[in-house]
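A single protein chain has been removed from this complex, and every other one stays in its place.
Chain lettering (A and B) follows the sequence in which the chains are written, and residue indices restart at 1 in each chain.
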Amino acid sequence: MSTNTENFEDLVKKEYEHGFVTDIDADTIPPGLSEEIIVFISKKKEEPLWLLEWRLKAYRQWLKMEDPTWAKLDIQHIDYQSISYYSAPKSKEDAPKSLDEIDPKLLETYEKLGIPLDEQKMLAGVAVDAVFDSVSVATTFKQKLADAGVIFCSFSEAVKEHPDLVKSYLGSVVPAADNFFAALNSAVFTDGSFCYIPKGVRCPMELSTYFRINASNTGQFERTLIIADEESHVSYLEGCTAPMRDENQLHAAVVELVALKDAEIKYSTVQNWYPGDENGVGGIYNFVTKRGDCRGHNSKISWTQVETGSAITWKYPSCLLKGNNSIGEFYSVAVTNNYQQADTGTKMIHIGNNTTSTIISKGISARHAQNVYRGLVKISKNANNARNYSQCDSLLMGDQCGAHTFPYIEAKNSTAQVEHEATTSKISDDQLFYCLQRGISEEDAINMIVNGFCKEVFKELPMEFAVEAQKLLGVTLEGVVG
Amino acid sequence: MLHIKDLYTAVDNKKILEGLNLSVNVGEVHAIMGPNGSGKSTLANILAGKEGYNITQGSVSYENENLLELSPEERARKGVFLAFQYPVEIPGVNNIYLLKAALNAIRKHQGKPELDAMEFMNLVKGKMKLVQMNKDLLSRSVNEGFSGGEKKRNEIFQMAILEPKLAILDETDSGLDIDALKIVAEGVNSLRNKNRAFILVTHYQRLLNYIKPDHVHVLSKGKIVRSGGPELALELEEKGYDWIN
Partner (left out) sequence: MNKTIRHYLADFKQLQNIKKDDWFSKQRQSAFNIFQESGFPSTRKENWKYTDVKPITKKLFSNITNSNVVISDNEIDAILFKELECIELVFVNGAYSEKYSNIKNLPNKLTIRNMANAFVNDEDFLKKHLSQYVNDDSSSFVTLNTAFIQDGVYINVPSDLTLERPISITYISKDNSNIFATHPRNLIFMGENSKATIIENYIGIDDANYFTNAVTETSLSQGASLKHYKIQQESSNAFHIGSLNTSQNKDSRFESHSISIGGALVRNDINARLNKEGAEIMMNGLYMTDNAQHIDNHTRVDHFKPYTQSNQNYRGVLNGKSRGVFNGKVVVHPQAQKIEAYQNNANLLLSDDAEIDTKPELEIYADDVKCNHGATIGQLDNDMLFYLRSRAIDEQTARSLLTYAFADEIINNISFQSIKNKLEHLIIGRLPDSSLIREYV
């Protein structure tokens, strides 16, 4: 076991792979939040009046709200006045027409992050809408998508080009004052992605957005809105990495999904933001509101997430199962190491008849980390024949960490069938010994076992994401057990 | 006593029986053989009245009554017995009490007086020997913790007590070792008489070495494709189900 301790030391010392800072002259406003700042943001983005009013309304409600404290998280007080709410790379001013015009430093950054922005990588079939700080700087594959009638653009662009769509769906799933962080986002969001799949269209490629937090002291407030019209289908990929920072950075995104009749949305996330160092210093605060609305009959929304990053994660991708026969799914792997804290899970709200939901959650905690699954399965009074199956498994690595399971199950209809199971375990000595006896190194054996533990979730990920997720898991947990 | 005419059924829009015809007379033993997925168990379940099957066409008459209109318990009271392929475990419901309740419900239907505990236990003791039932199994919950063989024996034991007019045995031979198979077969043979008919649903010919059928039918893709005497079963065993296609 001593060799392992050495690996452990190496790994602890190993610097965060994506930890570097790009030096760009950002167009950043001074820290602070007020109605003036919101007006500034809205003006800067040349927004219509209704949107400004929407923001201000959200802001006024936010002022009356308090930070949520119910999650099992140890959060240092956040001073919302010390955060800068707008930052855009300067090159935005003369809007790049093609990749050639983009700040080479930016491209270099993406290169390091491994974002497939260049042509060959694009051929891999991934359209990239890269968000650098708050403003979208490049969108590719637009033509191919446009041919299919798919709208995939930055949120700001959608506000300009497709105001009616934005106006009718924005806030329709996550209302402006839904919760503290959603209200904050609604007031100050700067950009994000917008996607509309027209009726009967199967999106010809997987859509992807990479988020990145850069400029120091800059909170990021993404807003994503995906609408799948009747009988359409889309698979959306979201991936995140962030550079090393000592100060905690706040990220409060809102993602809204709407699936109309017979539509299907698959939303996959690999979240690898900076988790802080081994002493728990630094790292991203990731407070996200993600919600999908199965509005039409026979619609389906599936969330898959692999959460390895962030110092603190507060996130509950949820489904409102309104349409009859609609399906909600949540597949999650959450890995916490060192002093990371994650409070994550889902809400499945059964409203229509014959609705089905599945929850598979795999939590892995190592060293001093705390990992919480928190979920709600609610069967409304008129939701006949609702079905839910939940399985929440925790894997503990080391005797200082914690794994917690808080499932809330509420059933108001006698035809409901709900089944919840949870287990907590560690990698057993028998399993390890079996692998070692077959000549497999301990490191590999642990990787294999952990990957096996997460397999049910990984198989839900698109291929290239699954590979990335497995790698991330390996890097995050190397040498933890010994 | 039983006439199935041109029966079509579907489950979740998947067609299972497609024009099945079968007539069974009192005192006869019919074997229905067929490959997996041919619809054998569906036929057994439909005769016993299980829900979830959509009967799209055809009729089933039993003793000049429309069987399909009767609830499962009415069928049971009129003498239809199904020995299940996979008898369900019912924790908390005592095996022997279930049997007493079942027998008395049938007797009541027949206009006979209900048996008291004493009379019932005497009957049970006699029939237990027939299938070499372990006494412990009687006081346990229905099928709970029974081995595969014990469950099948319990089914035959119930049949012996309830004395049905039409007994349908759904793959009763599957999962039984040779000794258990013999015991089950002896149980069935001892119940054979001119007032009782049997339908043996089975995949293999093996059972038919011990219970000689009067008629053998081959079920394939939802209908009976061939009928004959016991020799048909042997032929099938030799040539396999591919032969009939």
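Here is the rule we go by: a residue touches a chain if its C-beta (ideal position, glycine included) is under 8 Å from a C-beta of that chain, and two chains touch if they have at least 3 such contacts.
This structure is a prediction, so every number in the text was calculated from the model and none was measured.
Undergrad: Could you tell which one of B:A102, B:L191 or B:L234 touches the chain left off the display?
TA: Only one of B:A102, B:L191 or B:L234 touches the chain omitted from view, namely B:A102.
Undergrad: Hey, which of A:Q61, A:T358, A:T424 or A:N451 is the one touching the hidden chain?
TA: Considering all chains, including the one not shown, the answer is A:T424.
Undergrad: Of the residues in chain B, which ones touch the absent chain?
TA: With respect to the unshown chain, the touching residues of chain B are 48-51, 71-73, 75-77, 81-82, 84, 87-88, 90-94, 97-103, 105-106, 109, 141-142, 158, 162.
Undergrad: I need the residue numbers on chain A that touch the omitted chain, in ascending order.
TA: Counting over the whole complex, chain A touches the hidden chain at residues 70, 379, 394, 396-426.
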